[in-house]
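This report refers to the structure that appears directly beneath it.
Every protein chain but one is kept in place in this view of the complex.
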Amino acid sequence: MPEIQLKLMGSLGRLAGERETRLLVDEGATVRDLLTLLAERYGPEFAGAIFRAPGEVHTYLRAFLDERDAELGDRVAREGGAPAAVAVLIVPGFEGGSR
Amino acid sequence: MRYGMAIDLKRCVGCYGCQLSCKAEHGTPPGVLFARVLKREFGTFPNTQLVYLPTLCFHCTSAPCVDVCPTGASHYREGGVVDVTTDDCVGCRACMQACPYGARFFNETQTGYFPGQGLTPYEERRYSKENVGVVMKCNFCIDRVKAGLEPACVANCAARARTFGDLDDPQSEVAQLVRLRGGEQLQPELGTHPNVYYLPPA
Amino acid sequence: MTTTDQWIPSTCGLCYGTCSIRGHRVDDVLVKIEGNPESAIGRGRLCGKGVSGIMTLYDPNRVNVPLRRTNPVKGKGVDPGWQEISWDEALDEITARLRKIHDDDPRKLFIQRTTTNTSIRAPMMMFAAAFGTPNSWAAGGGLHCGNGAHLIGGIYHASWSLVPDFQHCRFAIYFGASKGHGAGHVSCTNMQDAADARARGMRLVVVDPMANFAAAKANEWVPIRPGTDAAMALAMVNVILNDLGVWDAEYLAHKTNAPYLIGPDGCYVRDAETRKPLVWDAARGHAVRYDTPDAAALALEGEYEVAGVRARPAFVLLREHVRQFTPEWAEGISTVSAAMIRRLAREFAAEAMVGSTIVLDGKRLPYRPVAAIYFRGSQGHKNSVYNCFAIELLNEIVGAADVVGGALGFNPVCYGHPETGKPWYEPKPGPDGLMITGTWVAPHLPYPIADPKPPTTMSLGGLFPLGMFGPTMASSDQEELWTKFGLPYRPEMMLNYGANSLLSVGNSDTVAATLARIPFIVSFDITLTEFSEFADIVLPDTCYLESLDSRPNVPFIFNHPAGLGEWSWPIRQPVVPPAGQRRLATDVLVELVDRLGIREEFNAVANTHLKLDGSHRLEFGTRYGYEEICDRELKSHFGAARGLAWFKEHGVISWPKRVEEVYWRAFLGVRVPIYWEFLIGLNRNAKRIANAHGLDWDDVWYDPLPRWLPCPSHEVRDGAFDLWGFYYRDTLHTNSFTNENPWLDEASRLDPFSYTIALNAATGRTKGLRDGQEVTLESPHGRRVRGRVHLTETVHPECVGIGGCAGHWAKTLPIAQGKGVMFNDLLEVDWAHGSPVNLNLDTCVKLRIVP
Partner (left out) sequence: MALSATPDRVLADLGATFRPQRQWVEGRGIWLIVGHFLSGVGAGTWLFALWLDWRPGLVLAIAAVALSGLAHLRFLGRGARFWKMYRARTSWIARGFVGMSIFLPAAVLALLVPPGALSGALVVLATVGAAILIVYKGNVYAASRGVPFWNSPVLPILYATYAIRGGLALLLVTLPLGGRGIDAHGVGLIELWVAVSAAVMLGFYLGVMRSTNLAARRSVAELVRGRAAPAFYLGTVAVGLLVPILIGVLGFAGPLSHAVLAVVGATSLVGDFFAKYAIAKAGIYVPLMPAGREPVAPAA
């Protein structure tokens, strides 16, 4: 299983209790898979922060792969070599919406 | 050539843009307001209307203020613009009593907008001691007009309620507006022949 | 000595309209501000405020050095005992405090900002996100701004607010709105466009307790009792649907959820497999999924047996629901006569010209030249959501939303500059086919609705996903509610940008008590205000004429002119250099980011929030000054050649709008809800959480179809309180901020309404009052304000109207001090006065006059 460097930015780090960690992910795991994994790993408050409803990720959640914006379907692990740097962050909505 | 203005009361929303852009253009001191917005209501509830009436000097063709000036400081300029030569004004204020439209202001002292706190850098630059003890008024921004610009209140009017131009030229926009929209002078019975016309609100 | 004479393009900052300006600078002195004719925002013309900024810039009462409080006692009118300190000292202390909170629980940081300066929004939000606090609000924004209007604007128009299509509309009806007649979003351009519309012959009917501003220019003024707009609008919907039988079947079937089949439980009847809502296809003779591509005969009427239940299209439910709202019923609530309601409904339906089309730019588009517009007046109530929902239904049933002539959201679609394709955004279909707003920089995403959760923020927002801000940020019962919901922390520090929440939220005693409980408050300010009496450190901010920003007027859905014309993206840049030790607040924020070691977060947020692309993205680990961030943002959007230097010279970039952007509804496959099915689940879940925490719940606020619900003021039984007090926006002022500007003060003193209490003349006479007489207004809660009455025919006989947000008492604001009336001092800020749906605070109040 490939390894990634995970960075939980801003409030997510607090909810998780750690800011940076290394994680083993399934071959071919997507951002969505990773988020599901994280939700299980860090508990309901963390899960509530990233999922609007079961299976539906909040619109204001952002994931970065090597500092690039990632889509939910993007694969998180790099093809061989060093572990990918994955960062997850909440960018709150502006006076609105679902917060 | 007879400079004049049409103010469309249907377009004006009483935002005070004219009053304050005039102040900004001329750097007038406190209490001196060449352009103003009046609000007056007509009718009784619920059949009432609040009318916004922007005013300025009407640059009358028969200007009583010019007639009463003892020194000729108040005079007609090109295009019938009524102006004051500051250096000739003795500050007798007869023109203020003669003007039926409240368009003239006497600048008593050199005070700024922050009483007791001196003049701001802006006021230091814009206020002139020459304007103390004399009467000040709107001159249709004649310097802007000569430079090819519209008067400040016209150029800034967000609702585009004001049109400036030559009333003697029947093809000018202002003349056409006055004609087609039935422009009215304020208190024509005074016989002053104002060159500012109001286009009716309805 | 040579004189330098420059015209510097920039952006106004005296309201959120953010018109483009040019500052005339001679040597180092700003001598004039004019509108910038190169920009679509204002089109070279300014309101009275805009030309008066010089007096704000040069106010001798500006703060020039960082100040630290020496008096530990905080309270209204208590002198903080300011002591000058150095920037280093100030930043050291602030950093130490922030670091401690960041290590402990970042949510203890409470971020507050003003609505007046919109460009601070992005940096403050970015700082909050990087720091990790969800506790952020625009003080007063959620109360006096549009908690409800913006929600409905987002749900139906993918925008912040709406205006009639001034270029094509023939009949507009405003409910408590003044769009095009002074203050607010897009104020200057709207004034031009509305005047053109009047000249063109657009009929305007204004439903409002007061006939100032919009009503003064209207063809008809319809006086209404405050907070009853929903009653009147629902009766109009009833007349149109049930008496006249007019509706736009095409629009309803394809652009709304009107054809969605509703089961006996009030919920969608869903496809067993995909869970997608079903509609009845009359051509096929059976139910199909709403997004079935070739389904063209979607039934709006009838009753069908589907999946074992009796189901009816949502439209049927709407028609039946509104039958109860007769014009006679509405008259009793709103004081608007039944005959008037019937006539207006008839005219609205007729003028809508349902079925008509128009060709623009070679494209045949629906033509519905009517618009129902709502804003502050109708939305500023506990029943904010239903008031706006009910009015919006008028647009929806005749299909007059974002089509030619109808009600337009502000720019929900943008396909970008022709050379770069940016900014690019458009609404897209979300869950159940309903519209998700497309946004640029500032997401406004009321839909999809989040699942309610036990609240973990100061505003209790998690439980109320339709809300923006909650009164608990500064309410009298915040501690009680926080305890009830087990909020695991309390605010320990506030970072305030320019907000004077003492004046802008509700009664100042309540707000003062909440501020006094916050151990440490830092405030960026240009003058010391009433709020400063509670601050521990005040940092001298630059005013807008000394500031830099690369996006002073985005998002376009907030304050860019709607309708055809041009797009403009201006910048704000210093017209004069900052005096004294004033510093750009965003520079200070960036420095704090660096000192706190949250640079990675901040840069990541900036990349995302500002939508930076390619080589213009910020590297997570690199330090950037704010100017550099602005430069990268501009280059990212408009190409490497158009960075900050280009914009400093040119001020603005403009390009033409396309028909597809303005009248986007016809081009995009999104639907909006005429039936809020999602409220059923939301209610169920939120209620469960609320009840579990001992909070009373009333289902009536969560009905999928709107109704009129009374404000607390409608339920005051003591007849002694015989007047409704309401607040309205004055064109001369933006909240409490501009009261200190002496040019505007001068104009206000000449204005009959600005600083007075407007009272109906006949009502005043029966009370034996003279025009100009000083009176005290008292609320049922014993709140009192004093001011002079202006007896006028332009106010509903049951009402008193108070303009602006004046009534300052701080000696540090010598121009503003003692001027006008602080209406907000009459308002309760508590749970009972907030909406249980979107947390909107009620802003009408029952009053009596005490001599």
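As written, the chains take the letters A, B and C, and residue 1 is the first residue of each chain.
As a convention for this text, a residue touches a chain if its C-beta (ideal position, glycine included) is under 8 Å from a C-beta of that chain, and two chains touch if they have at least 3 such contacts.
Quick caveat: nothing in here was measured; it's all calculated off a predicted structure.
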Where the missing chain makes contact, among the chains that are shown: B, C
Residue, one of B:3, B:16 or B:105, that touches the chain absent here: B:105
Interface with the undisplayed chain - residues on chain B: 29-33, 36, 38, 40-42, 44, 51, 53, 55, 64, 66-73, 88-94, 96-102, 105-106, 108-109, 111, 115, 132-135, 186-187, 190, 192
Positions on chain C contacted by the hidden chain, ascending: 746, 749-752, 761, 772, 793
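As a convention for this text, only the chains that are shown with their structure count from here on.
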Whole-Å separation of chain centres (CA-atom averages), chain B against chain C: 37
Length of the line joining the C-alpha centres of chain A and chain B, rounded to whole Å: 65
Cα-centroid distance, chain A relative to chain C, in whole angstrom: 32
Chain C-touching residues of chain B, taken from the complex the two chains share: 8, 10-11, 13-17, 19-21, 23-25, 27, 30-31, 33, 36-37, 39, 41, 43-46, 48-52, 113-115, 117-118, 120-126, 155-161
Touching residues (chain side chain C, partner chain B) in the complex: 26, 28-35, 42, 44-52, 54-55, 57-61, 180-182, 187-189, 191-192, 194-196, 198-199, 211-213, 215-217, 221, 223, 731-732, 742-744, 746-747, 750-753, 760-762, 792-797, 814-815
In the complex, chain C residues that touch chain A: 105-107, 121, 125, 128-134, 136-138, 141-142, 150-151, 154, 431, 436, 442-446, 448-451, 453, 456-457, 461-462, 465, 468-469, 555, 598, 600-601, 604-605, 607-609, 617, 619-620
